[in-house]
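Only a single protein chain was left out; the remaining protein chains are all shown in position.
We just call them A and B in the order they show up, numbering each chain from 1.
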Amino acid sequence: MMMKKSMRILLSGFLVLLVAVFLLMVEQDKAQNGMLLSVLEKGVILAVVAVAMNLLNGFTGLFSLGQAGFMAIGAYTTAILLIPVDAVDSVYYMNGINPGIKAFKTLLESAPGAVQMAYPYLALIVGGLMGALFAALIGIPVLRLKSDYLAVATLGFSEIIRAILSSPQMDTITNGSYGLNKIPGFSSILITFIIAGVCIGLMALLIRSTYGRAFKAIREDEIAAEAMGINLFRHKELSFVVSSFFTAIAGGMLAMFMRSIEAKTFSITLTYDILLIVVIGGLGSITGSVIGALLVTASKEWWLRFFDTPLSIGGISIPLFRPGFRMVVFSVLLMVVVLFYRRGLMGDREFSWDGLYGLIKRLIKRQRPSKGGAA
Amino acid sequence: MSFSTLIQHCLTGISLGGAYALIAIGYTMVYGILRLINFAHGEIFMMAGYFMIFSMASFPWPISVTITIAGTILLGVAIERAAYKPLRSAPRMSIMISAIGVSYLLQNLATYLFSALPQSYPEIPILKKIFQIGAVSASLVTFITPVLTILLVYALVMLINHSKIGMAMRAVSKDFETSALMGIKINNVISMTFVIGSFLAAVGSILYFTDRMSVTPFSGTLPGLKCFVAAVFGGIGSIPGAVVGGFVIGVCETALVALGYSTFSDAFTFVLLIVMLLFRPTGLFGEKNIDKV
Partner (left out) sequence: MGNHVLRLENLTMQFGGVVAVNDLSLHIDEGEIVALIGPNGAGKTTAFNMITGVYAPTNGAIYFHDEMIVSNHPQGKMRQNYQGSHPEKFPQVLVKTPDQITKLGVARTFQNIRLFKSLSVFENVLIAKHMHSHANVFSATFRLNAREERQQRQETMELLRILGLENLKDEVASSLPYGQQRRLEIARALATQPTLLLLDEPAAGMNPQETDELTAFIRQIQKDFHLTVFIIEHHMDLVMEISNRIYVLDFGQTIAQGTPEEIQNNPRVVEAYLGVPEDAED
């Protein structure tokens, strides 16, 4: 039995409202809820990257491992655009900033108020476009490759991007190996959530459009997809560019969240972290990636923290618990998912109100006979 | 640059290339048989470094080397049994993700057990002995690495071409299913592949780290990827190809460092990979495959 469409929209609207109210309440007491806030913000940013990765890996079947590189492009572009002119000299204290960039930034700061208001969003979009541009160029040679070669080639590109960003030749633009700091962030976590929501929503709409179906066809069988009149290269490139656009935007958001970035932040490990989120959430499930991102971030940065602090029960200290143990537990959990629950949390299904309704109904049905038996 | 410094750099490059070649063989053999990029191979190499550090703490070097090699082989085979064997019929992406998972696990495990700080690598006195030829001076390990590499590769090629297990390996790499039908014990062949790969990684690790002096939980990642590139460059599945690839990357990387572009020495490897895949996707010695429709 299906719910009415209006009912589903009502429920979704209610959920959004609930999240917004919850966020505003949490934000009332920043000091008290610092950990919760930072987990939520980082989680939702990673959710954008995870969905973008899923668009490529889960829906188009392209095993790409270049996420960290595209995040770096977005993060650096956004950061360079956003660092206030006053702070520039202290950020680039070693090598100075490229005078062209400084002049451009000074010009921007004299712009009218409305532009200033929109500026952070524009910076994110410019970052995204930079990511998309690089993806379009990289895609031309790389997307012709077969699955595992593609993985290594994209991983390689990500490393090349990182090497370029931190090279001495780029000192006056990216501040080389010193990284960038004093990046202004958003005033409220609500804004981060809205941007992330819009990004994920757009990708979801794309996946459910005629182009999304073409992507899935390529994932299922390239030769059959081609025989259906789908141009392989054009669609792969499209998926790659769109995915990289949103990955770069998320990179920019991450820069704004962390306030300071360096090339090391965007190493292969970051890509692996995101892959793990996608796998735990389920390859081919958007909601799975979102839930995965929040769960993984929360458990990595918060819930499993206690594994890293020495623990003693009844005066006997347990020798296992010391820094680093959390990550071991985490990676073992991951291997368990990979080996025994290959479909992850959601498999390739999506959350839907109908699905939830059905689940609740089944749970109630299962409860009833047991109650009757007890009486 | 004087002639003697040039020779010096060449020696360093060839020596590094030898170590890379040994690791690259591990990638090429596993890929040849399982069609899997064993992302964990770099971490196996890193763990071999730690095995050496801890065995040298209480044993003389010949025993330590034996322990290191035995430990690395055990680790390699255990990984195959635990993380790859259960996924044999799964889609290729799953196995690749499992390999990445193992490499993630080993990194985190090493960080937990040995801390993320660099641990100094023990010296094997003989290997560190300095030789002076004219204006060129180098430790013995620099000379031994390429020689040992060639000897090991020769032995391996003999094994593959002239032994029963070698024949089985060649058969499995050509056609997995048919070999199984012909009564070849696939699992034994795969285990043997991991034994050989891990053995060479352990030897490579000793030679590599003796020159570098310290090990961290992340010192396997980049060399691992570079060696995979070496294997692709030489033509995946081809052992001589992996060796040539290893030497090429080792020499080029050293040359870049010597010329002052050390930030790009890592990136160079990947440029090489992409150029190779574009112009000759089968690598130097690879065979061409035609997709059946």
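As a working rule, a residue touches a chain if its C-beta (ideal position, glycine included) is under 8 Å from a C-beta of that chain, and two chains touch if they have at least 3 such contacts.
Only a predicted model underlies this, so the values are computations on that prediction, with no experimental measurement involved.
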item	value
Full-complex contact with the absent chain, from A:Ser188, A:Ser209 or A:Ser260	A:Ser209
Full-complex contact with the absent chain, from A:Asp29, A:Asp89 or A:Glu220	A:Glu220
Hidden partner interface residues of subunit A, rising order	202, 205-206, 209-211, 213-214, 216-217, 220-221, 223-232, 238, 242, 348
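Assume only the chains that are shown with their structure count from here on.
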item	value
Cα-centroid distance, subunit A relative to subunit B, in whole angstrom	33
Subunit B partner contacts - residues on subunit A that touch it in the complex	57, 61, 63, 141-142, 144-145, 147-149, 151-153, 155-157, 159-160, 163-164, 166-168, 223, 268-269, 272, 275-276, 279, 283, 322-325, 327-328, 330-332, 334-335, 338-339, 342
Subunit B - residues contacting subunit A, complex	35-37, 82-83, 86-87, 90, 92-94, 96-98, 100-105, 107-109, 111-113, 115-116, 221, 225, 228-229, 232, 263-264, 266-267, 269-271, 273-274, 277-278, 281, 291, 293
